[in-house]
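Here the structure comes first, spelled out in structure tokens, and everything after it is commentary.
What you see is the complex with one protein chain gone and the rest in place.
To keep things simple, chains are lettered A and B as they appear, and every chain counts its residues starting from 1.
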Amino acid sequence: MASITILLDKCTGCMLCVKACPFGAIHMANKKAVIDMAKCTLCGACVEACKFSAIEIRRDAGPKKDLTAYKDIWVFCEQKKGAIQSISFELLGEGRKLADKLGVKLCAVILGSGIDDAAAELASRGADKIYMVDHPALKSYQDDPYTEVLVRLAEEYKPEAILCGATTIGRSLVSRVAIKIDAGLTADCTELDIDLKERLLLQTRPAFGGNIMATIVTPNHRPQMATVRHKVMKEAEIDATRKAEVIKKTYPGEVFNSRTKLLNIVEEIGETVNLSEADIIISGGRGMGKEGFALVNELAKVLGGAVGASRSAVDADWIPYSHQVGQTGKTVVPKLYIACGISGQIQHLIGMQSSKVIVAINKDPDAPIFKIATYGIVGDATEILPALTRAFRLVLNK
Amino acid sequence: MDYLITEQQTMIRDLARKIADEKIKPVAAHYDETEEFAWPIMKILAESDLFGVYLPEQYGGLGGGILDMCLVTEELSRACGGIALGYAGTGLGTLPILLHGSEEQKKKYLPDIAAGKKLAAFCITEAEAGSDAGSIKTTARKEGDKYILNGTKQWITNAGEADIYTVIASTDKTKGVRGASAFIVEKGTKGMEFGKKEKKMGIRASATREVIFTDCEVPAENLISREGMGFIIAMKTFDCSRPGVAAQAVGIAQGALDHALEYARTRVQFDVPISSFQAIQHMLADMGTQVEAARALVYATARMVDSGAKSVAKESAMAKLFASDVAMKVTTDAVQIFGGYGYMRDYPVEKYMRDAKITQIYEGTSQIQRNVIAANMIKESIKK
Partner (left out) sequence: MNIIVCIKQVPNTTDVRIDPVTNTLIRDGVESVINPFDAYAIEEAVRLKERCGGKVTVLTMGPPQAENALREAISLGCDEAVLVSDRKFAGSDTWATSYTLAAAIRKIGDYDIILCGKQASDGDTAQVGPGISAHLDIPQVTYVKKIEEISAEKAAVERMTEEGYDVVETPLPCLLTVVKEINTPRMPSLKGLMRAKSAKPFKWTADDIEADPAALGLDGSPTRVIKIFTPVQRKGGEILKGDTGDISKELAELLKDMVI
């Protein structure tokens, strides 16, 4: 059974562990550390922080199992209307590196209907092997058949790791698969690596809205499953000469049964492209005012970017919720994020602070947004945006 | 300061504060700008049971008193004095029924008011009867089992939005103030109309309109108490409602002070936050002390009302007089601390200053309050 103990003879009461604990589970009593087990998650941050080796953690989960039957890195490739989604190429790019480090094959898994053409495309993106299941029931994503098929594939071919996009489909699907096949699953990774000695996938992800990072492993279960955040990894280069082994699997009809029924697919055609796909996002906040959003749209049009918004702008009904960036909206990682009239509440920053370049325009020089902005302009965004739009038009000759 | 309010009152205050912070603050500027009536907020207050805090449990209320109502009014006013008035104005319109209504009238009207399904309004002021409330011209003529109302009430808070109106009208002109009577008139009664919405300096989220009666037939059972009791009912109502206006003033002052403090801490001039200047510190200290003193007087008065004390006219008037003067002073100083920004409508404090002014005027001007206070003081000293 897992446990954590303070070695009282070694504890000097220095309080380093108290500061290190992300869960506030340690306090001092009689100048010694005491762990509140109701709060402790056995994360081990205190063990690393302790300079006196006074904290002992036991978290081995029983005898080591024989995991040698599991090999290869799998990438679950998402398709919509037959088109492979760009996140899959990012995963193949990252998967290639991991597979090479381990000296195993990189395999793509694709489910759909009439998807023969996908094989060549996936091969060109670096897949050594492609598992393909083609069935009318798999045309569009449904939880039941997708889960059942992926469970069967994984049980039969035993991959060492499965990577999947942290998309609505990916998160819904692999969460169920991991339970069914008793696998470890780490959500929303932003960094992956390999511990060669232990042959472990090192999965690093943000928690507490990006305020802390955690590296997570799955020591004793296979496959090691991870969902990966969109637009963090680099897409695999295309090499049209590459060939891959294609394994087309068929299953009996009942495997494709679905309890849920897809009645309709509605695409909402707005001014914007999909926010999480966009390379450039222009976002408006309270400081724009309702009419000011026309200026945001205008700049987005000139730059070919998407329009985002802060929560207060959405709550004021200036723009639909689907545009909201932040904790209760979308997390975005564009190359360029221009925040107009957004003060930068922590809930908003959580959703966009990983953007490569951030431009902030706000009339309050003390607004928190300036603390993370690459470039800041102090002033009324409704006055600056038209000038900025003009300037970009000149630069772009539009 | 700890006013030793009950656990239930703490719950009421905290909930009102939560609604003010989360729901009213974000929209206060919007309603001030558009002068719309904040129905979405009234709905939230209704669902939260806040309309019933001062009403007896047998009518669906929570069994509290005027202090409970004051706590809610203060917290709401801290975010927006105008929106708070939709709540407080309902209290004013309800008090005549609560204080003097018959059991049937209470049973008929109070549950809907407690549930927030219906708002109320109080109609006394007329074009030529402001401070001189005795000179009202609106008449109520008895005809069989009905009264026929004629006349125009002016600057009626919640007019048009409320469903229940308590109206002071003269049933016997020859008797002057002793000829006034109070009636309950429901919205939709034939012969009752509303004038255009007034454009105001402050409390712009509150609806202020004329209520016009033209041969308006009101059932005789809607007479509150007896004929001739109208003026007494109005004065007793004001005795209980003035702590509410005072609480609104305290809330407005506190809201402006909150903004001023925050701004003083973050505004940097001469390389330091302006809160490090003694000139600002002394202003803040005075503002804080004045607000706390006003609050203490308001709560003490509300408690006195709730204790069933016989005469509270002097104390209620003192609370309103003092708190409204504090509101005007503190909001003006808040604008001063904000400097040029404070004068701009993009910043929230000028609204508090505009909203504060009315508290020195309605439900008896500060001058009338002084009259009431002095009259009572002199009366008391004669008795001794």
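In this text, contacts are C-beta pairs under 8 Å (C-beta built on N, C-alpha and C of every residue); 3 or more make two chains touch, one makes a residue touch a chain.
For clarity, every value in this text was computed on a predicted model and none was experimentally measured.
Note on the undisplayed chain: of the listed residues A:I6, A:A33, A:A244 or A:I280, the one touching it is A:I280. The residue touching the chain not shown here, chosen from A:C40, A:V232 or A:I247, is A:C40. When the whole complex is considered, the residue among A:K180, A:R242 or A:K301 that touches the unshown chain is A:K180. When the whole complex is considered, the residue among A:C14, A:A120, A:A207 or A:V232 that touches the unshown chain is A:A207. The chain not shown here touches chain A at positions 1-2, 19-24, 37-45, 48, 59, 61-62, 80, 140, 143-144, 147, 167-169, 171-172, 175-180, 182-188, 202, 206-221, 259-268, 274, 276-277, 280, 303-304, 321-322, 324, 327-329, 335-336, 345-347, 350, 353, 357-359, 365, 370-379, 383-384, 387-388, 390-392, 394-396. Chain B meets the missing chain through residues 8, 11-12, 15, 18-19, 22-23, 44, 47-50, 52-53, 62.
By definition in this document, only the chains that are shown with their structure count from here on.
Per-chain Cα centroids separate chain A from chain B by 53 Å.
On the chain B side of its complex with chain A, the touching residues are 26, 30, 266, 268.
The touching residues of chain A, when paired with chain B in their complex, are 312, 315-316, 366.
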